[in-house]
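With one protein chain held back, the other chains of the complex are shown just where they sit.
Chain lettering (A and B) follows the sequence in which the chains are written, and residue indices restart at 1 in each chain.
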Amino acid sequence: MSASEVLASLLLLTGGLFYLAGTVGLLRFPDVYSRLHALTKADNLGLLLVCSGLSLLAGTWRAAALLATIWLLGLLAATVSAHLIARHARAHDAAGDKR
Amino acid sequence: MATDAENGGQHANMAATKKQRWTWAMQILVVLMLLWLLLNGTDRFLAGLLAASAGAGLGAWLVSGQPHPWKPHRLLWFAGFFLWESLKGGVDVAWRAIHPKLRIEPCFSTHRIELPAGQPRTLMVATVSLLPGTLSADLDEAGRDLEVHALMPEAIESVERLENWVAWLFSIDS
Partner (left out) sequence: MIDLLLPALIIFLLLNLAAGMVRVARGPTAADRMLSALLFGSTTVAILLILAEWMGEAALRNVALLFVMLAAIVSLAFFGMPRDDADDGDEP
């Protein structure tokens, strides 16, 4: 097993752990907003680590650039979704207060 | 006299906007072209150039308000800052989630955005959610007052720092 494979395995495993932490936060945090924190941040770091590990394994610049683009788009998707979900929850909370 | 000065001001403003629009179009063109090369390789380069130009033209034409071009080297620094902060953010929230005592103290706070409307404000609202401990929860109708949700009250301070970074990226003096 080469040095880059060892490094890639470490990156992949750490990435998996961040996914796990995101899910733990999703289940443990008390309200929608805190859960959003857990999901967006932990999962994106997880995806970043997985993408870095896979780029090392793939070994070409093009694959690495494609993986980086996928990560960036993932960030975009996460931040847009998080904002919309939080906004929806806020509107819902406000309506609930009036009732 | 007042109208004269106003006209002159407006004219200068429009010229600046036109130049900004061109820079903006060029920047979109470069980004789109890089994306084409990434997905498609160098064959059918001309088709890619045509598609990217069309996209850039459309983007510069449809951009609402005043476009704010960025400086490439500043974008690199911003990317570095962002990468480091999102690393910190992931570690921070993961630690809080697995900590047996669940070390969080969620709270809301309103932040008045001083950045101009358009790309700077959009970038700011989008990145707040990815920084350690903060989440952009709501934006008022005018798009000025940003409701920030924080896992810890201390995290709110980083919003101001982010705003300075975004202003620097788009060369906006405050």
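By our rule, a contact is a pair of C-beta atoms (placed from the backbone, for glycine too) under 8 Å apart; a residue touches a chain by one contact, two chains touch by 3 or more.
Since this is a predicted model, take the numbers as computed values, not measurements.
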| item | value |
| --- | --- |
| Contact set of subunit A toward the excluded chain (per top definition) | 1, 5, 8-9, 12-13, 15-16, 19-20, 22-23, 26-27, 32, 35-36, 39-40, 43-44, 46-47, 50-51, 54, 57-58, 63, 66-67, 69-70, 73-74, 76-78, 80-82, 84-89, 91-92, 94-95, 98 |
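The working rule: only the chains that are shown with their structure count from here on.
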| item | value |
| --- | --- |
| Centre-of-Cα separation between subunit B and subunit A, whole angstrom | 20 |
| Complex interface listing, subunit A residues touching subunit B | 17-18, 21-22, 24-25, 28-31, 33-34, 36-38, 40-42, 44-46, 48, 62, 65-66, 69, 75-76, 78-80, 82-83, 86-87, 89-90 |
| Residue numbers on subunit B that touch subunit A, as the complex places them | 35, 38-39, 41, 86-87, 89-98, 102, 104, 106, 125-127, 129-130, 132-133, 135-139, 147, 149, 151 |
